[in-house]
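With one protein chain removed, the remaining protein chains of the complex are shown where they sit.
Order of writing sets the chain letters: A and B. Residues in each chain are counted from 1.
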Amino acid sequence: MDTPTTFPPFAVTAEIDADADESISHYPADKKRSAVLPLLHIIQRNFGFISKDATLWVAEKLGLEPMQVHEVVSFYPGLREHAPGKYHFRVCRTLSCAMAGSAELMDRLCELTGIDRSQSDSHHNPIAVSPCGQWSVEFAECLASCGTGPVCMVNDDFHEEIPADKAQELLNQYKA
Amino acid sequence: MSDTDTQQLPKDIAAAKGLVNVQIDGHWIQVPRGTRMIEACKLAEKEVPHYCYHPKLSSPGNCRMCLVQMGMPPRPAPGQDPVYDADGYQAIGWMPRPVIACSNTVGENMGIRTQGELVQKCREGVMEFLLINHPLDCPICDQAGECRLQEFSVEHGKGESRFKEDKVKKPKNVKIGPRIRLDDERCIMCSRCIRFMDEVADEPVLGFTERGTHTTVGVFPGRELTNNYGLNTVDLCPVGALTSNDFRFQMRTWFLKETDSIDTNCGTGANTTIWTRGNKIFRVTPRQNDDVNSCWMPDSHRLNYVCPTDDDRLTAPLIKVDNVHEETCWENALEAAADALKQFTPGEIAIIASGRQTNEELFMMRALAAELGIESLAIVAREEASDDMLISADRNPNTTGAKLILQDSEVAATLATFREGVYSGDIKAVFVASEDLLSEAGFSADDLEALELLISIHTSANATAQASDIVLPGAGSAEKRGSMVNVAGRLQKLNAACLPPADARSDWEIIRDLVLALSGESAEQAPQTIDALFQIIATSIPEFDGKSLASLGDLGETITETGVTIPLLERENQRKARGEIVG
Partner (left out) sequence: MSDIQYLPGKEPHPCEYRMIFKNIDRAGWDPSIDCYLNDGGYEQLKKAIKMEPQAITNEVKASGLRGRGGAGFPTGVKWGFIPPNNTKPVYLICNCDESEPGTFKDRYIVHQDPHQLLEGMIISCFAVGAHTAYIYMREEFPEAATIMEKAIEEARAKNLVGNDVLGSGFDLEIYIHRGAGAYICGEETGLIESLEGKRPYPRIKPPYFPAALGLYMAPTIVNNVESLCHVKHIIEMGGGGYAQLGVARNTGTRILCVSGDVQKPGYYEVEVGKITMGELLNDVCGGPKEGRTFKACIPGGSSAKILRCDESFTIGQGDAEQSLSFFDIPMDFDTIAACGSMAGSGGVIVIDDSRKISWILNNLNSFYAHESCGQCTPCREGSMWMKKISDRIVGGHATPDDIQTLEDVAYQIDGRTVCAFGEASSWPVEAIISKFRDELTAETSEDNDDLSEEAKIQLQFISQ
């Protein structure tokens, strides 16, 4: 629960505010609500996850009830309500990757990073973080690269053809 | 058909009237073009079970309970004319897939089957799905008896479960606001409450979180549903997910008697149902009237009612002896009141009526004034800001009626004159009904102390009653029949849901008997029933001409044009015109 986080606490800077305004400009003036996802992406990129305060800020910015933003945050697997590790691994769980060994890849990653996934489930608690806070893993549904499974994403980087025996090699790319 | 050329086809006959022919379970009926299938079925008296659909809200079509089978005439091949049967209808080609009746609209020569194997299987399937993760806790659920899940599972369910798995766990007994509790495991995700808060209350504090089978209704962490229309979501909830703190666990609904009446908290006069058992009111809920309150009412109004079992109710006439109230019988009380009033000249007496009184009571107040030779009566104005929804600026329920009955368009202005009279000492006696003079009428305790005589009719022991020389216990608004006219000029009926406590009586009878005591006339010369009294009103007040209390429907009728509109209805009508709701 209280693993060390590598992300700064939520605080709106002038740059973030300007980013948000730029995103809002993509939609008709009376349809600001459309910018909910873009704003949430900005927050997640900067702070690792969407905190309650961040939700309140988005609601305020777009003239919405906080619940209208929370409805969206809690729907999408791509939006997190808790901090992941510095390097967040999303391993594809769906059929073609599973056939190519993605479950084995996940097991190996957990073994190598000391992550305990026993308390994770696919819905309420999808992310497991390593005790050091550096690493986290999550099963993702189809990442649309079924021909090159198993595939996974590490933060925004995409990696294909990573069977379990290449897990260490993959981790090495991210060791500080 | 033999003579197609000379006979008009049903479609043409219907089209001339803006209607279409629809076959529902084998019977043809004509309904307006554009009618939703579910409404057409209602016209044909065929019930289509549903959860999410509500005519006053948008239709998301999410519950899938209203699936029916639909058919249309097959499209004729190019160059081929449509074929009509002996009755002039085309054969219906039935679609193999069901459609939802709530959002699809009817077309000419459409067929709808609300029965049959396909429809039955659909309903069974949806019922089974709704119940697999439901806690099945009817014995401890407050919705039992008025639960759509119970009702439809009896009619359309299988009566046994094939579900061998663990159920989904969700939050229970959640306080989502000061007046409402939520049990998410009972929720069937119909979204009625969410849509109401968004579309009608315009404060979208409710929403879904999570997704799939874990979808959960709720409020944002740390926020609450405080909106004054929140309890309407409890009425809308077809299951036991949302319950009212005020009513929950108080009484099983099947023990309750329903009485149609109206709300008396403001000039809108929202139509209500009063739910009673014995002589106790358990709840008040809004009753649909599309010209008054749609299907809704404010929480502050539904929770504000006078009940015969309230602790502070007056239960017997009181006369002050040596500054102490003593109970007495009606005969003594009325005689004492008449004798006391006779000690004053008309100019020394003020009669303060109330915009909270019924037309009948007001008419008797006028008769009392006439008997005492007094020219004008006052009522206490009660103006506050409208909530731009259903609560009108006029917080008196019957100001319009008072103006008509007292035949005075400035009924509230007289009060100032009376006040001056009391301050100057010119007015020495006051007769007041249904008003606490110390709260809104502008009198002080010293003013009342200075009076030589104060007689009042009240339901509860308020400050004015305390100060009165004679107190006459009246009936609460749920304890009497009668009528009022709302801000828009609509004559509406109150019905007695319970009896006044102990010796308390209907106000109109109290005043009638006081008039008789003053005049010394025999009782037979006065109206014996409220219906008879209303007849007298109908012959003397032009707007009431031809009306009777018995024939006045439960939805009332407009008797005068005031030019006042009800904001919530205005918005509802706009949404209806845009086709967003059925209305």
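Here, a residue touches a chain if its C-beta (ideal position, glycine included) is under 8 Å from a C-beta of that chain, and two chains touch if they have at least 3 such contacts.
Everything numeric here is computed off the predicted structure, so don't read it as measured data.
Touching the missing chain, out of B:I13, B:I132, B:A336 or B:L438, is residue B:I132. Checked against the hidden chain, the listed residues A:L40, A:L109 or A:A164 yield one contact partner: A:L40.
The hidden chain makes contact, of the residues A:P8, A:G78 or A:P131, with A:G78. From the set B:D81, B:E117 or B:D166, the residue in touch with the chain omitted from the display is B:D166, counting the whole complex. Residues of chain A that touch the chain left out of view are 26, 28, 31, 33-38, 40-41, 62, 64, 68, 71-72, 75-79, 90, 93-96, 98-99, 122-123, 140-149, 153, 156, 158. Mapped onto chain B, contacts with the missing chain fall at residues 59-65, 67, 97-98, 100, 103-105, 121-122, 125-126, 128-130, 132-133, 136, 161-168, 188-189, 208, 210-215.
Just so we're on the same page, only the chains that are shown with their structure count from here on.
Here the spacing of chain A and chain B, counted between their Cα centres, is 50 Å.
Residues 52, 55, 65-68, 70-71, 74-75, 123-124 of chain A touch chain B in their complex. Residue ranges of chain B in contact with chain A, taken from their complex: 203-212, 214, 218-223.
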